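The structure's right below; bear with me while I get my questions together.
Of the protein chains in this complex, all but one are displayed in their positions.
Showing chain A:
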Amino acid sequence: MTTPSVTPSFPQRPTEGATATPATVAAAPGISRLTRQRRRAAWLFLAPMLAVLALVAGWPLARTIYFSFTDATLYDLEYHEFIGLLNFYYLAIDPQWWRAVWNTVFFAVISVSVETVLGMIIALTLNAHMPGRGLLRAAMLIPWAIPTVVSAQMWGWMYHDLYGVINEIFLFVGLIDTPRAWIADPSLSIYAVIAVDVWKTTPFMTLLILAALQLLPGEVYEAARVDGINPVKVFFKVTLPLIKPALMVAIIFRTLDALRIFDLMYVLTGNSRATASMSVYARQQLVDFQDVGYGSAAATFLFLIIAAFTVIYITVGKVNFDQGGK
């Protein structure tokens, strides 16, 4: 069968096209004046963005990576010596760091999974034509709109072991018999943090999934109804494969967010080992212990983990797109 090669319909495609134009400028000598003009214009439009990116992302990133190979301290950044991979060696043998890595990965996997499932359920519900849908959609976004620091503080009070409303409610319905120290108890605190993240970012997931659902062709569902296919099967065999591209993008957004989580843990539990994420660890080294070199090494490591994850995810994701949910 001569199946034409199919490019996956990734949402970023227009941008890829735009950046591809300048990338090939130098190559062709015999190109027309008009084409050259267009390419020059493309560069002109891209230039401000490239400059800003270099300034706010490229420069700090390069500097952080540079510091990770030195013994710089916050006391005086200019006095430092190049010490090679020593910082990374110390990082690799620090159980606290690995605890932070574990915390972060555990947090990311659990919270993103729960958010995806919950977001899907809520999106499917909102996608049904029911009265008050617009209002619900707006109300749903409130947790997402509140700054994390504020919501973390709010939840901190709700989790309070003596006066918190969570203990009050759980005691009342009989889920627990004595008050718990939700954020002080090391065995509970990570779950407390995850719960807040789920509360806060499920709306984001819901919104992205809802947008994907609303683009689905209605007649396909009528065809399924005429064929007598039961709704659960329709969901798994039709809806899920069709919204998969959008879902993948939503999941990657959320996972990247979750891997570099900082504010939620920092506000709720401070530097507690039980919940400290990689970002919290890096900040503690860099600011509290003034060790810029070592902290930069942790930050660089975090950057590498996220980069590796992204590459793997997109590669695996593309393979799946081509198979189209077979």
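The rule is simple: a contact is a pair of C-beta atoms (placed from the backbone, for glycine too) under 8 Å apart; a residue touches a chain by one contact, two chains touch by 3 or more; residues count from 1.
As a convention for this text, contacts and distances are computed from a predicted model.
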Inset, instruction - Determine which name in "histidine kinase", "Sugar ABC transporter ATP-binding protein", "Ger(X)C family spore germination protein" or "Molybdopterin synthase subunit MoaD" the UniProt entry assigns to the undisplayed chain of the complex. - result: "Sugar ABC transporter ATP-binding protein"
Legend entry - Full-complex contact with the absent chain, from A:143, A:156 or A:241: A:241
Legend entry - chain A residues that touch the omitted chain in the full complex: 1, 3-4, 6, 217, 219-220, 222-223, 225-230, 233, 237-238, 241-242, 324-325
